[in-house]
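All protein chains but one are shown at their positions in the complex.
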């Protein structure tokens, strides 16, 4: 028992992928900057597919510009496109930050992106004046699509943002840098809520909560151009060099913490997503360690309410039920640990990445939960489909991309992660932290009740 | 169009009631007092059925004592039982407040409850000493079971609490009295959240949020005897005479506001539950009016997020769908107004009470929504069942008591109100206020998607 | 001194007589523990009322009758759906199908008494309501009418009304006179239910057919499907359950109980009365049986087999079922060995279960209690308890807190009202009245219960209950 059985992909083909390419992660990261604008240096599909995906999941606009590479760029390079793209964007949108996101095309063509950015800065200054131009920061983010996946792209982007923008000062700012990973607005709000209960001010690297979940209030909106509310202000990004420490809540996002640690001797900690009790406890302890602030009764009462819910429902409805979890390497591992905390069996965990942190984190879960776990590693949804036909489970947990599979398999799906487009509100509901755990307890339990208890409905009488 | 068609009960029989008797409302109200203990003066069933119901709904302990009337009391009266019950409770539990809740038996027997309480006070003082005894307040709450229903019992209880405990001072306390009605912990927390966003301190009359949703933290719990955390402190109840105003969020709870208004010249407002946009707007305006505090951007941003969700999903998924709503006269009316705000048709609204406020509030909804509404007035679930067999709807909204009916009718049920025992977490999720509206938008939409869109699953692709 | 005054009871010293600590040096092995007396007012009992006893326990499990509660709306509301979980199947003994499945969970009728009824009496209203109810659900085979506190106090004569209505409607209309205040506990309601059914129904109808192996299964209410478990065993043995009292039963079955060859009494607290009366009047002998736990279940199937000359069939059932459950039993025993348990059932389950839980699960029974048990039941609890076990009649919440502190049970089998209270003290609790993931009876039922106890104790929430200030060593650092 308690073995981790790593099952690698035997095919060369990828069938029904559960990862996508690097640029998405970078676009997500830049979208979390106040008046931050991603400029994808590539074909139109590279931005349009992602905007489509964000719109579908967040039900919000996602402003992402593109340099529209075409045949001429393939032959002569993307110089003109990038320089004019930056210039047009700067002049028309007056952003605080532009994040240049490369793609397979611009990387294969071999564009001198750094050089082009320099030229663009000069041209922008010519057009808008030195002062206005200097206010617009440009971050170069290399995200070759043929290397790894969106999580790497996110990691690269956060590192590039930090490396480009951070400005050390003589004094600490008393704040904590938090790298949330590719998560939902609800998750980031929950992180901020926990910090506030601990009396800690955070610098989110970056904060997509408001940009991807903005009020509809035309009378108060930024117009001409319209910007979604919120995001991490440039000043905070610059200030991140002066924080007490950096906590990354995504096991794949470790480059920026390392860079900050190296440059500014700032302590850092990288973990899987703080999903469930132990992971959140660990996050809270790290906050305490880095800031010296006490763990307040308020936050422990919130914790106690989840524990209460778990005591009331986990053994009664959930215990021993087998779960398949798929998606994001950090979220899946967090979810696996949490379903084990609910007495369920994380029978199979499937991710598209091939990084060792996924395996290491899962080994810990297998040991703790005293159950064998099958890890589909560097795999795809087809592999999970085939696996589940042979090894049925009681519940699937993952994105909407598994919905038709779940339906065909007759297994109920609890929606978690990105993207969720076939139901509403999931982007607002945290899965992170104690309140996230509470949502999950309720949501998972109700899914189980729907599927397995309604057939004997008298059982639900009390 | 826009007529309210009031359909009264033609039967004498009540079949599958959706109301219960007065004492429940009083037990609920007293449970919202810190170290407050209801003492039911009646048969054991009167407390046990209610404790069972609360346990099933809140998944929490509900400490309610009873005087255990038996045959001898029927003959000789309940004097001994009440006096010794109060004495035992006082000595063993050392509560801050004991609420004596009468029942059909004690009312029919004709017990001199006021007199017995006086005697009990003397005996308690003898036993525990004058000082200790004086700390324990006793509130007499007359709730004859054969008059009206639990909502009246709640109203009577809040009035009795206020009349017995309020202590006027020379100065205003700058606070606002809020009577939440029989609602869930999540609702009360949302009320407190809204007040805090407005910079207002509230006195909840009473506050069941923590008592009915308490953390599991044995190390921090009150023991010997165990008390659930929270509830409105006695000091606050005493201070309610000095508030800026009283807002009742339940159309049936108008006696205490009237009493406070009369005695202390304190402005008051009584409305249906602030469910949905307009009702919550109205609540916010009243808070502003009574306190002079501004409506903050923070709260309007929360409002904007609901509006955003409504703009995104209401017309697309919900418009024109017919809804049946049943239960609490205040919540059903609020829900009817809100589903109309979602473009749905509140086709039929069913309540067990016979009070005119229900009809008046619904007339307004019919007018606003430009739809005919059938009001089952003073009715029961059987009447709704018969109605729905003839007039099918797309969605039912109400308590778990309609679950088997909904299943037999093939109509999906969105759970709201009391009791909800066949799913988990509903007691924590507000339906009141902007965040409540957001929960409802998501919950109702997902219910509709489950039932009506999964059959054509490609429609959920975006 | 076998009695015990708990610290929390210093203000109500009468409680001492209700609390016994097993001491095998007691001359008689047991001791007259005070029970079935009125609860001390204000002491936070878990007991219910007599109306709950008759409708909630006895009659609510019948599939084809309509219940009319003569009460203000509250009692009717609380009587709806039943507080227990009593499923029924629509199949009728004559092969027909009742038109509504789980009818007993779906409908209840009340007279909705108001002030003027209290003043002027409610008998006419009751008649009207019975007529309406009969019209609303014409397919029901009987109407049962319940007194409540209000109607008990105002003195309405339910028997007279029912007699009149029975004549008018041409179907059985039966009054159950168990107002809430009657008797110290719901047990009074059981009693009234038994007598009423015996006096008014038994012997009034004939079954569609009979066999030589017909039994009455009395005191089996099909909680969460209990009866359906036993039904299989009897079927396998070639024994025919002619009448259930009352789980998944029909009204007719109650009326022809006199035609069985043998009555088995499953719940001996709520239903022995009726078996005795049937024996006395009709000569149908009865056996007290116990199907909780593999050994009692086997023993009692053997006894029934022996009675009918079906020993071989009984052995076959026992062997088959034991083989199925043995591996699971072994697993749960390995997990539950030595864990301290407090069994706090309504009555009989506290003594039914104590031995099997020790024997098959290796658990340490540290406390037993009952809500409405009588002297004979406490005798059995005392007999079956090991020395030092605390046995409490009608425990109140403060006592429960003290028992948890002093006896440190790792699990409590109790009711839903207590469940969440125990949770707050950090002690898991499994609902023993109506079960969590039942049924709990018979061989497989015992395994279900073992699983529910196991999952409750091993729910990781208990280990995570308190926040650790220090990072555990093997963690994610």
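The chains carry the letters A, B and C, assigned in the order they are written, with residues numbered from 1 in each.
Just so we're on the same page, a residue touches a chain if its C-beta (ideal position, glycine included) is under 8 Å from a C-beta of that chain, and two chains touch if they have at least 3 such contacts.
Quick caveat, the model's predicted, so the values are computed rather than measured.
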Displayed chains contacted by the hidden chain, counting the whole assembly: A, B
Sole residue of A:7, A:91, A:125 or A:460 that reaches the chain not shown, by the stated touch rule: A:91
Which residue of B:303, B:347 or B:403 touches the chain not shown here: B:303
Given B:207, B:239 or B:272, the one touching the chain that is not displayed: B:272
Those residues of chain B which, in the complete complex, touch the missing chain: 271-272, 277-279, 281-282, 284-285, 295, 300, 303, 307-308, 310-312, 314-316, 319-320, 340-343, 361, 364, 367, 456-459, 461-462
Chain A, residues in touch with the chain not shown (by the definition above): 11-24, 39, 42-46, 48-49, 51-53, 55-56, 58-71, 73-74, 80-82, 84-89, 91-93, 103-105, 108-109, 127, 144-147, 149, 214, 216-219, 221, 223-226, 228, 352, 382, 401, 404-405
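Here is the rule we use: only the chains that are shown with their structure count from here on.
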Computed distance of Cα centres, chain C from chain A, in Å: 52
Distance between chain centroids, defined by C-alpha means - chain A, chain B (Å): 40
Centroid distance [mean C-alpha coordinates] between chain C and chain B, Å: 32
Junction residues of chain B - those touching two or more other chains: 52, 56, 59, 214, 216-217, 404
Residue list for chain C, restricted to those that touch at least two other chains: 81, 83, 102, 105, 416, 420, 423-424, 461, 465
